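Heads up, one of the protein chains got dropped from this complex, but the rest are sitting where they should.
Lettered A and B in written order, each chain numbered from 1.
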Amino acid sequence: MNKKLLSVLAVSMVTGLLAGCGSQKTTDAAAEGEQKEAADTTGEKVVLTVFDALAYGLDEYAEMTAKFEEEHPGVTIEVQHAANDSATLLQSRVNANDIPDVFAVEAGTNAKKYYEYAYNWNNDQAVLDLFQPEAVDIGKDDDGNVMSLPWTYENAGLLYNKDLFAQAGITDLPKTLDELEQACEKLQAAGITPFALAAHEGWVLGQLSTHFMMDKSLDAEGVVNGLDDGSLTFQSLPNFKNLFRFLDLAKKYGPAKPLEIDWETSENMLANNQAAIISMGDWCQSVLDSFNPDANVGFLPCPVSDNPNDVTLLSTCNWTYIVNKDSKNLELAKEYAEYILTSEMGQYWMCDGVGSVPAVITDREVKGTLANDAKAYVQNGETNDWIHTKAPAGYTKTIGAYMQAYMTGDMSADQVTQEFQNFWNQ
Amino acid sequence: MNTKKTKELLVFVLFILPALALVLFASDVPFVMNMYYSVFNWNGISRDMTFVGLDNFVKIFTNDSFFWISVKFTLKYALFFVIIVNIAALTIAMFLASERRSNSIARAFYYVPYIISMTAISLLWKFILGPGFSSLYQITGWEIFNWSWLGSGKLAFIVIVVMTTWQNIGYYIMNYITGIIAVPTELLEASRIDGASRIQTATKIMLPLIMPSISVCMLTSLTFSFKIFDVIMVFTKGGPGNSTASVAYNIYSEAFLNNNYGLATAKSVIFVIFVLCVTAIQTKITKGKEVEA
Partner (left out) sequence: MKLGKQKISIAWVVVLLASILWLLPLLLIFNNSFKPYNDMMQNFLALPKSLSLDKYIETWVDFGFPRLIVNTLSYTLAAVSGILLFAPMAAYKLARTKTTLSKICFILIIMPMMVPFQSYMISLTRLVSNVRLTGTRLGYIIVSTGLMVPLAVYMIHGFVKNIPIELEESAEIDGAGPVRMYFYIILPLLKPVLTTVMVIDALSNWNDIIVNQLIVGGKTAAMNLQHALYARFSAQTSDWEHALPGIVMSMIPCLIFFIVMQRNIVSGVTAGAVKG
């Protein structure tokens, strides 16, 4: 038995290793060969590593990269679609000195951490001119250098079900908190659950809170700067206390167990005409479509006070692409970044595949209904920038937990406000 | 004499070297690196780190209430999990130890959750606790189905204990059965002939003889519960409101969400020292009770 077992073990281990290493040897050899050569056009084999943090429009993305490879013989694009835990995985890759040639990060605090590895686009004015100017500003570091390029506009705020609102007889969108409460009562009277706030998710609550931090005269950056230098505090922000009124409404007019509603259930209820209002963003377009392609959904600028002009819809180019300045194929990497963000195929991916309004200046039609809905607000300058990505790291996670504590009744509004302040002060 | 000792040493080294090398590479050396990082202030990404000496450690003891909340949670969880899973597994193992078709099948069933990946399990339980319980409530009207199981800290704790017990019990049952089968039948039959009741036979004869299995199961369940992470990550993400964050989750979020790797590694060092002490004590206790057949 023993000899047999031993030989079986040895053989299987060797087989396993060979099967593993065998293919590795060929890819290793290829990689070595590539690294010895310089960049693109000589027709030598080149591998461009790309890190993508999204799972939308994957089919269109594949078409896009296939076309790029066609136009650049000898080049292979190796994409890691790390939708889940993307921050962790990117961090690990950077640590392992396996920095992708092109990678996506969330703009703001997150992106700034990687700027020391980023290529500076300041001298590539021709490329920068292709984008909307405010979008380009998003990728700037503290010294005004453009370190990352914008992808698409993402809009966040309240989404509402148009059919349900019509059913309840609500003709005008509520603009103040009182009107919001009245709308809820009408919905409830019509047998509709008004809210399906995804209170299980800390990040949803965290994003929601930023509506009530917004001071329209200052906009997002002004608010952040004010909080940073102490000229503003959470207690002094005029509309912040209304956050708690809003949470009370969401709880009173929402499902029985608010803290158990996660993002999936929340979106599912909205799409299936089971709830009228959720707090989300236009990134959930594809999910809503897969639930119910006939759902009639739009943006509801969030009422934050008694003043109808205070309604906020948050819009920014959240995801930006960074090119690794130490890339072995810098020119190719730059070309690829430009390609996916500005070219025809890139626009096809962004407008058709993902369904969002791209940052590049274009007239192309965008497929996503929500994105189109928001477009009107964006063009009229009625939107505000995102705060939670400019906040200190860990904002939504920490703050979300406190808001949940408020909703369960474990903490009072004052305590929570103080905790917001404590967190920001760190 | 010398050559014999040298030869023994050589054989010893030969036998343990591969395993030791693997473990050093995969875990020990990275942990030593952790100790190095713990005296720096580093965000885990940048090429720069600033040396801060023992600042991180001081911060943990003076200004990090979340960490201690997670310690409390982990200890509480460990207590419940270790006791519940071991008693349940041992009991079930005693019933399923003999060789019958039905027992084999039942054993396989108990092991099934161990085979399913965590993603699927989380989906499952999310639905059982959400829509599943709602339907059950409508059918039976029992209040227990109407509680907010994932929405309150206390209930979420119970969910996590139940879920992890459910998922892992197969492993412990298997261990206990292996131990039970190894006990010579003659001893048990002899004690029954001598007039001992079933329970007396079980506790006074069998239990001491399966001490090695108990020892192994105690240690694995203890270390498992101290390290608990996957469930929290996929299920509750430490919520609601940080009530179900384990130490491993706290360290993870410190490293990756707060980008404070120096602090996170300092916490891991403190935690490991603590766990080592506890397991050393536990091992001493159970090893002392082992009886060789």
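As a convention for this text, a contact is a pair of C-beta atoms (placed from the backbone, for glycine too) under 8 Å apart; a residue touches a chain by one contact, two chains touch by 3 or more.
A quick note: this is a predicted structure, and the numbers were derived from the prediction, not measured.
Engineer: Out of A:K67, A:R93, A:K140 or A:R364, which is the one that touches the chain we can't see?
Structural biologist: Touching the chain that is not displayed is residue A:R93.
Engineer: Which one, B:V58, B:I83 or B:V112, makes contact with the chain that was left out?
Structural biologist: Missing-chain contact among the listed residues: B:V112.
Engineer: Pick out which of B:V52, B:V85 or B:L188 touches the chain that's been left out of the picture.
Structural biologist: Among B:V52, B:V85 or B:L188, only B:L188 touches the chain that is not shown.
Engineer: List every residue of subunit B that touches the chain not included in the displayed model.
Structural biologist: Where subunit B meets the chain not shown: residues 8, 11-12, 15-16, 18-20, 22-31, 33-34, 37, 44, 91-92, 94-100, 102-121, 123-124, 127, 131-132, 135, 166, 170-171, 174-175, 177-178, 180-185, 188-189, 192, 212, 215-216, 219-220, 223, 226-227, 229, 247-249, 251-252, 255, 261, 264-265, 267-268, 271-272, 275-276, 279, 290, 292-293.
Engineer: Over the whole complex, note the residues of subunit A touching the chain we left out.
Structural biologist: 1-2, 5-6, 9-10, 12-13, 15-17, 19-21, 23-24, 27-28, 49-51, 53-56, 58, 78-86, 89, 91-93, 95-98, 100, 203, 263-265, 268, 271-272, 283-284, 286-287, 290-292
In this section, only the chains that are shown with their structure count from here on.
Engineer: Could you work out how far the Cα centre of subunit A sits from that of subunit B, in whole Å?
Structural biologist: About 35 Å, centre to centre.
Engineer: Could you please specify the touching residues of subunit A with respect to subunit B in the complex?
Structural biologist: Interface residues on subunit A, with respect to subunit B: 87-88, 91, 94-95, 113-114, 116, 200, 202, 257-260, 262, 265, 393-394, 397, 400-402, 404-405, 408, 410-411.
Engineer: Under the stated contact criterion, what part of subunit B meets subunit A in this complex?
Structural biologist: Answer in residue numbers: 43-47, 126, 129-130, 148-153, 237-242, 253, 256-259.
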